[in-house]
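Structure in structure tokens, see below.
The complex appears here minus one protein chain, its other protein chains still in place.
Chain nomenclature is as follows: A, B and C, assigned in order of appearance, with residue numbering initiated at 1 for each chain independently.
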């Protein structure tokens, strides 16, 4: 399988470059009968869009999506859903000057080695604009999941070293979209906001940690062994541009815990089996337990910074300094939230179909309960 | 794709249960002409085998591998390589008693929900014995990588909260296999060893962190977007039983770094482009930079502990206590080292073929340099 | 893998409905460095386009393609190539009337059963317009193959029961595009033309046989066992709408031949191994022999005919007559030629990459000859 397609039964193929004609994606495998409109997609794209606040790149893109196929009379037909967003404010002039300079922390050098040629304008395919296709597809996955009462929520848990307090789901749901850093802890949000402004003024950039929680996933979702739900979530999340780490449940903290602390004891609640704690993050043996699925990602600081950096002119094979002018976000985590949610939603939609919880072709059919009941 | 197969052009399919007849794997896509014998496989299996030291489960398994196909006159023929290891010391008696009890931290409940039936003996398919198939396949991948001067090295970086000092590659290479905890820092190794013994006596278990380093991977390996080398490594590593987190390069530390600290400047060394630092862990934009590829995994404490735990009898739908008797490793990290190495080797072998660095069918052919040279 | 994607390393995903906004495809896995322009694509689309002659549907579609991504400074960059063709002359009015009637020989009933909802306008996704995406992708595959001196040629070998005489490759190359039935035997072409006109006047439609020949494929291309070149060609060709049979080499005639007749003896010609005859059609054991690869497909008569037919109104569950008005080709084989060529080219491009004859990421690199030479 080539690299621009993700998923098995619910799949997305993304395409497009930062300064090309357009970007988009094709979603294949969405069951027929799901009500879907451009508004559903646009809502999520607007969360990802540049220019939302003083914290994001000033590149002006309306990122208006058009659905080209797969919908008839307001519902999906089971055929591929093609989505397109035309690029508008691409300003390639600043890239001509540094066409032969390898931007540190970017994919310039590795694309050059892999392909021999590369579209150096705005990072080309390696640009964050590639994620428009993901977010568009994720919007469909989310709508599909909502028919099964599954909700996917992301928020910034740490930014520039500032950690948010743990907040209950309700606050994440209500607070996150109310501040430009997408932090559910409103006090921390202010500190984060200031930190970003400061970093920006300083010609610097900041990293952070984003947490994504999926609520309502029934027990039994996920393939064991190589396609564990955890493995697929890790692949999906790690495939986002700036992500350098992924953890599930307690994650790296588990490394220093003892078995009796880490293990989640089972109990019966409302006639159903549950775990008393959720250190596992909702996944055991690669399969969902029914508890919230909790993942966290480490996002590196934006590689494009205003400060001069040492690098190589690859044409002349000479060391030199580079000063990056373009327009960039000083901190990506707030804008990565909808992207990470999209990846989690894509994995879950795919696996709920694969696991028999969503009918693969028709939403008006659903798996019955056990026969013996 | 179903869940027991891993890889695109170099692929492994594993099969088998802990207390079944045998376990094994089939490797498809290994180019023809690679010298390979059972000794190559056995060496790696012996590193994974139980009963290597006082730290591992006393289950006695010689884990002798037999190659059933794909080799002719000492070399691979390009056809599938089937490997089998018969189970010997399976003692199912201890599992009959707890057949209906859900072991906390194990996959009992999730398998039950997913499949309705499950082989409860020794964890069935969710047992660590499943990794025999991975390690067997990984041994082939390693041998293939060695023809391209690529080396994959794992070691325990943290165990039970005890952190090893950072050690140079040379010491990792020479020290790791000399102590039962597989730690390159020999002082920390002793502390870790004691900690495991103590935990064991205490009826407890410990987690840890394993680092895997791949040296010699040329720049240009890895697909961008969804099949980033980082994403595939994350999937492969997270698919190992007890792993709850994966990071690349600086990983989670990147979240609190600034752009100017994180970015690795480029320089020219011996006429080749290199980065001065390697915070990226050898991967930019999902493609290898030529620097060492560095991954770390968080391993949770063994879920099987001697202490009584609260759980549910799923047949009677009643809460109860469980005491797990079987034979278990009080700390998995040392034995996970060869498994994690195998997963990294599998991803790299697959991607070096996919990226044109290893000919897909014949080892006696290799990609030429650029035509224009 | 969902059904709208084809190929392993060189892949196409098609999307779009007959009366939707647009149709298109995304090609992933084309190596970087291939010169490519919209003209290359348009040339092939024009061969497939309706309204080429008095034999094809009068629907007026310019089928102008736009490339949206994957090309920079006139060459491919290795990233996905997205192509779009907007629909223009869709006239849905004639379909409203028969929205609940199942057209015999069409996919109305089966889509209804599978999806519950369906876009009944012009056949929706099951329309021949879907093949625009294939032909666009095939144009890229053909251009890539031409860099390796591989040529793919299709022609109509039989139409409405009229069989063409066997003609040498040279005549197929020069004659086929000169007559509207795309038959290399110019005498038969006239008879076929008349037969189509007659059938049309009669409210009928005709089927035929199309032969596709690939010249220049080196020996050693194709995976054995399940991904035999023959199996992949069969899948690709049988996936075209009206195709009911596929054969390779002597095909069904082989069933009544004796071993000594069928077997192609080997000889040495110009210092190379060749077969004296080519009953095998260029494939042995699923792998190319170096001789021309010869496939033939059986194309059924167009299901849309002017004559009244018995059918069922699916809403009222009542039997009734249907008269199909729309605009249709009385014989598809001439227009299927470029589609079948596209499928053969896609399979060959994919397998030449998979078999190491085309570098997977860079056209400026190619596999060297055997090391030992």
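The rule is simple: contacts are C-beta pairs under 8 Å (C-beta built on N, C-alpha and C of every residue); 3 or more make two chains touch, one makes a residue touch a chain.
As the structure is a prediction and not an experimental result, all values here were calculated from the model.
Visitor: Considering the entire complex, write down the shown chains that touch the omitted one.
Guide: Displayed chains contacted by the hidden chain, ordered by label: A, B, C.
Visitor: Which of these touches the unseen chain: C:28, C:63 or C:232?
Guide: From the options C:28, C:63 or C:232, the contact with the absent chain belongs to C:232.
Visitor: Looking beyond the chains shown, say which of C:100, C:171, C:204 or C:364 touches the absent one.
Guide: C:204
Visitor: From the list B:48, B:125 or B:227, pick the residue that touches the absent chain.
Guide: Considering the complete complex, B:125 is the one touching the chain left out.
Visitor: Touching the left-out chain: which of A:136, A:154, A:207 or A:220?
Guide: Per the contact definition at the top, the residue touching the missing chain is A:220.
Visitor: Quickly run down the residues of chain A that touch the omitted chain.
Guide: On the side of chain A, residues 1, 8-9, 79, 220, 224, 354-356, 359-362, 364-372 touch the unshown chain.
Visitor: Can you list, in ascending order, the chain B residues touching the missing chain?
Guide: 1-5, 8-11, 13-17, 20-24, 26, 28-29, 32-33, 66-70, 72-73, 75, 77-82, 84, 114-119, 124-125, 361-362, 364-365
Visitor: Which chain C residues would touch the chain omitted from the figure, given the whole complex?
Guide: 1-6, 8, 14, 102, 104-107, 109-111, 113-114, 116, 125-126, 130, 158, 160-161, 199, 204-209, 218-228, 230-239, 241, 243-268, 271, 273, 275-276, 280-281, 283-290, 298-305, 307, 309-312, 314, 317-319, 355, 370
By definition in this document, only the chains that are shown with their structure count from here on.
Visitor: Of all the chains, which has the CA centre nearest the overall CA centre?
Guide: Of all chains shown, the one whose C-alpha centre lies nearest the global C-alpha mean is A.
Visitor: Copies chain A and chain B touch; is their interface built from the same residue numbers (over half shared) or different ones?
Guide: The interface of chain A with chain B is built from mostly shared positions.
Visitor: If you count the contact pairs for each chain pair, which pair has the most?
Guide: Highest contact count belongs to chains A-B.
Visitor: Rounded to a whole Å, what is the gap between the Cα centroids of chain A and chain C?
Guide: That pair's centroid distance is 38 Å.
Visitor: For chain B and chain C, let me know how many angstrom lie between their CA-based centres, rounded off.
Guide: Here the centre of chain C sits 44 Å away from the centre of chain B.
Visitor: So what's the Cα centroid distance for chain A and chain B, whole Å?
Guide: Centre-to-centre distance between chain A and chain B: 26 Å.
Visitor: Note the residues in chain B that touch 2 or more other chains, in rising order.
Guide: 1, 8, 220, 224, 355, 370
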